[in-house]
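With one protein chain withheld, the remaining protein chains of the complex are depicted in position.
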Amino acid sequence: MAYSEKVMDHFANPRNVGEIVDADGIGEVGNAKCGDIMKMYIKVTNGVITDVKFKTFGCGAAIATSSMATELIKDKSIDEALKLTNKAVMEALDGLPPVKVHCSVLAEQAIKAAVSDYYTKQGIDPTPIVGAIPECNHEDGSCGCDL
Amino acid sequence: MAYSEKVMDHFANPRNVGEIVDADGIGEVGNAKCGDIMKMYIKVTNGVITDVKFKTFGCGAAIATSSMATELIKDKSIDEALKLTNKAVMEALDGLPPVKVHCSVLAEQAIKAAVSDYYTKQGIDPTPIVGAIPECNHEDGSCGCDL
Amino acid sequence: MRKIYADNAATTPLAPEVLKDMMPYLTEVYGNPSSLYSIGADAKKATELARADIARAINAQPKEIFITSGGSESDNWAIKGVAKVMAKKGKKHIISSTFEHHAVLHSLDALKAEGFEITLLDVHSDGLVRPEELDQAIREDTALVTIMYANNEIGTIQPISELGAICKKHGVLFHTDAVQAMGNVPIDVQAQNIDLLSMTAHKLHGPKGCGALYIRSGIRPQILIDGGAQERGQRAGTENVAGIVGLASAVKNAVSTMEERTKRITAMRNRLIEGLSKIERSRLNGDKDKRLPGNMNMCFEGIEGEGLLLRLDLMGVCASSGSACTSGSLDPSHVLLAIGLPHEIAHGSLRISLSDQNTQEDVDYILKAVPEVVSYLRAMSPVWERIKSEEKQ
Partner (left out) sequence: MRKIYADNAATTPLAPEVLKDMMPYLTEVYGNPSSLYSIGADAKKATELARADIARAINAQPKEIFITSGGSESDNWAIKGVAKVMAKKGKKHIISSTFEHHAVLHSLDALKAEGFEITLLDVHSDGLVRPEELDQAIREDTALVTIMYANNEIGTIQPISELGAICKKHGVLFHTDAVQAMGNVPIDVQAQNIDLLSMTAHKLHGPKGCGALYIRSGIRPQILIDGGAQERGQRAGTENVAGIVGLASAVKNAVSTMEERTKRITAMRNRLIEGLSKIERSRLNGDKDKRLPGNMNMCFEGIEGEGLLLRLDLMGVCASSGSACTSGSLDPSHVLLAIGLPHEIAHGSLRISLSDQNTQEDVDYILKAVPEVVSYLRAMSPVWERIKSEEKQ
């Protein structure tokens, strides 16, 4: 299970760690039972994500994908952020071991969850825009893990 | 399958190899199918084995036991020679690997066969004196091998 | 950067003196031990001396020692081999424990698929089976009891003598996986009524790829690897002469230095446990005393094991975890679940396993590194955040 140098860099020096006290949207996905939880905070100004922070409980790949995902959506419009796929996160990290692909799925979902929360707080129903975010439940495979 | 030094000595420099052209008794035991045949020649004067020679087709232990057996009966009375057991041959050689014990049995039998032949040539029925010498037949185990 | 190897339960460095003993058999004495000529006989002699050394270490006879390729093969052979033979007598029930090594558990799974019935004894929260529960579990049709001597993750040492006595009382064969125990605790197969025992060289500074199975004289498990007449016809394959010599050398070293060495290692291990127990919301896994000298296994709430290991690696410390992530499966270690830990907590475990090559300075360094890494990861953990906020309420 060898991680790429990019993964190790983002694990060793994760970008955007922390919380935003007055966040406009907060999303949390994952499940401690499964061993990974990601929580993402966004600050939105004029439809642009001007700041983003994360907290993650999880393995090296979970931390690295969180870090990379925040980098990829920072200063991007919400629309662009919603287009970010787990594949793009993986590619930006020069790949992930097969058993770790689910971490990139979590990262994608964490962003969607934060944006949903932002819309909800704005009084807008997020579902038509963001779609449903599946509950992570590794046990019945419904979390969408690639495992 | 390690041979003792004594075995290797008697294999490398076998004593009493050859034949006695005017032998008083000749015994042959064993079976080429089984991989060993011993032929023993004795010269008898006044009930004493004054000369003995052997020819052997067989493994290192077969050659060494032949050699040692001839040494042990040379200049001995026929009675003494008949008392030589395979165990005594083995002991004189500092032991044999378990799978080679049958070689010492063959040596004992070869002596008996030669003595039988001597008595037969003297017009004496050898059976009461020497006993029956079993045909070597490894396949049905009747050769008395210790295997 | 300082490099500290503290994962000796996973594997150990080959000891230089063991390698030295092996070298002739990797160079000039290359003969096949089954060959007649002198270079083969020399190899043969070496394997037989090695066999005697291994036997002596556990109070067995040389002819009761069978060389294998390691602990996994020994476990498979012992368990499947005895099961196959006993099945012919109508005995198809096997007793083991919930936290055995996978070499045992998966062998049992394979037998289950063939119609055997398996009873796994509980190891309780302290990681120890209860002899009386074994006593009760044994049935008329019990073919084998297989319980590990010491656990590879949490290091707990089972009451093997008592278990052996119970097996003897019932006339049931007793196998123990002593892969982790060998060299760390005194073993006497006679006194302890052990019928079969697995060991491997690479856990005690011997080479990888060589182990042994002790089989009490008179017992004949079905052959796992059929073929040539090696190992008295019970395990085929040209002998790994250097490996066998290495195994014996390692066993001999381990046994002869056991008392003094384990005392030293235990002291270091206790310092680690004491020091790291000061971390809030930490807990020691497995009984505090009935454990292998070098084994420390703790959980730290709010963090996940792989992240912990990787950051320790960045600081030069090689350790291990029962974390799911390290094994490529999503479930945390079956061992930690077996002692009753909830998944969330089982994910945050750390195993440090010391050997003779570790020093007090290593311990000092680990005592500094682990709290640092735990703090760092907790600071970024939403789980820890929740724990702390629940504490305040």
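By written order: A, B and C. Residues from 1 in each chain.
Here is the rule we go by: a residue touches a chain if its C-beta (ideal position, glycine included) is under 8 Å from a C-beta of that chain, and two chains touch if they have at least 3 such contacts.
Computed from a predicted structure; not experimentally measured.
Considering the full assembly, C:Ser320 is the residue among C:Thr262, C:Ser320, C:Ser349 or C:Ser381 that touches the omitted chain. Shown as candidates are C:Ile225, C:Met258 or C:Ile387; the residue that touches the absent chain is C:Ile225. Set against the missing chain, the residues C:Ala10, C:Met258 or C:Leu367 yield one that touches it, C:Ala10. Touching the omitted chain from chain C are residues 5, 7, 10-14, 19, 26-27, 30-32, 34-40, 68-73, 75-76, 101-104, 106-107, 109-110, 200, 202, 207-210, 222-229, 236-243, 306, 309-310, 312-313, 318-320, 326-328. Although one chain is hidden here, its contacts on chain B can still be listed: residues 1, 8, 11-12, 14, 17-18, 28, 32-39, 54-63, 97, 99-100, 138, 145, 147.
As for the chain not pictured, it touches chain A at residues 1-2.
Everything below uses one rule, namely that only the chains that are shown with their structure count from here on.
Chain centre most remote from that of chain C: B (centre = mean of CA atoms).
With centres defined as mean CA coordinates, chain C is found 39 Å away from chain A. Mean C-alpha position of chain A lies 90 Å from that of chain B. Of all residues in chain C, none touches two or more other chains. Chain B has no residue in contact with two or more other chains.
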